[in-house]
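Quick one: the structure is below, and I'll ask about it shortly.
What you see is the complex with one protein chain gone and the rest in place.
Now for chain A:
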Amino acid sequence: MPLKRTCKEATALMVAREDRSLAWRDHLALRLHLLVCKACPRFERQMLGMRQQLKQWRNYTMPD
(Lines give C-alpha, C1' and ligand atoms only; values in the text may rest on other atoms or scores of the structure.)
Protein backbone atom coordinates (compact mmCIF):
# COMPACT_ATOMS: atom_id res chain seq x y z
CA MET A 1 0.00 0.00 0.00
CA PRO A 2 1.45 3.41 -0.90
CA LEU A 3 2.23 5.88 1.89
CA LYS A 4 -0.41 8.39 0.79
CA ARG A 5 -3.45 8.50 3.11
CA THR A 6 -6.76 10.37 2.88
CA CYS A 7 -8.03 12.42 5.83
CA LYS A 8 -10.53 9.66 6.64
CA GLU A 9 -7.77 7.02 6.75
CA ALA A 10 -5.50 9.30 8.80
CA THR A 11 -8.35 10.01 11.25
CA ALA A 12 -9.00 6.28 11.71
CA LEU A 13 -5.27 5.76 12.43
CA MET A 14 -5.28 8.57 15.02
CA VAL A 15 -8.16 6.86 16.84
CA ALA A 16 -6.56 3.40 16.55
CA ARG A 17 -3.23 4.45 18.04
CA GLU A 18 -4.96 5.23 21.35
CA ASP A 19 -5.37 1.48 21.87
CA ARG A 20 -2.66 -0.24 19.84
CA SER A 21 0.72 0.32 18.26
CA LEU A 22 0.53 1.20 14.58
CA ALA A 23 2.50 -0.75 12.01
CA TRP A 24 5.59 1.27 11.10
CA ARG A 25 4.22 1.87 7.60
CA ASP A 26 0.95 3.27 8.98
CA HIS A 27 2.88 5.34 11.50
CA LEU A 28 5.06 6.82 8.77
CA ALA A 29 2.10 7.44 6.43
CA LEU A 30 0.23 9.22 9.23
CA ARG A 31 3.22 11.46 10.06
CA LEU A 32 3.57 12.37 6.39
CA HIS A 33 -0.14 13.12 6.08
CA LEU A 34 -0.10 15.35 9.17
CA LEU A 35 2.80 17.34 7.69
CA VAL A 36 0.90 18.28 4.55
CA CYS A 37 -2.74 18.39 5.73
CA LYS A 38 -4.34 21.49 7.26
CA ALA A 39 -7.43 19.78 8.69
CA CYS A 40 -6.09 16.61 10.34
CA PRO A 41 -3.73 18.28 12.85
CA ARG A 42 -6.90 19.75 14.41
CA PHE A 43 -8.32 16.26 14.91
CA GLU A 44 -4.94 15.19 16.32
CA ARG A 45 -5.13 18.02 18.88
CA GLN A 46 -8.66 16.93 19.82
CA MET A 47 -7.49 13.34 20.43
CA LEU A 48 -4.47 14.48 22.45
CA GLY A 49 -6.79 16.75 24.42
CA MET A 50 -9.16 13.88 25.17
CA ARG A 51 -6.22 11.74 26.31
CA GLN A 52 -5.15 14.50 28.71
CA GLN A 53 -8.71 15.06 29.94
CA LEU A 54 -9.28 11.37 30.63
CA LYS A 55 -6.05 11.27 32.62
CA GLN A 56 -7.16 14.27 34.69
CA TRP A 57 -10.60 12.74 35.22
CA ARG A 58 -8.96 9.51 36.42
CA ASN A 59 -6.92 11.54 38.93
CA TYR A 60 -10.06 13.44 39.97
CA THR A 61 -11.76 10.14 40.87
CA MET A 62 -8.84 9.22 43.15
CA PRO A 63 -7.55 12.42 44.79
CA ASP A 64 -4.23 12.24 46.66
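Some observations on this one:
Here is the rule we use: contacts are C-beta pairs under 8 Å (C-beta built on N, C-alpha and C of every residue); 3 or more make two chains touch, one makes a residue touch a chain; residues count from 1.
Simple rule for what comes next: contacts and distances are computed from a predicted model.
Entry comment: the absent subunit's protein name, as recorded by UniProt, is "RNA polymerase subunit sigma", drawn from "Cytochrome d ubiquinol oxidase subunit II", "RNA polymerase subunit sigma", "Fe-S cluster assembly protein SufD" or "Sugar ABC transporter ATP-binding protein". Within chain A, the residues in touch with the undisplayed chain are 6-9, 11-12, 15-16, 18-20, 38-40, 42-43, 45-50, 52-54, 56-58, 60-64.
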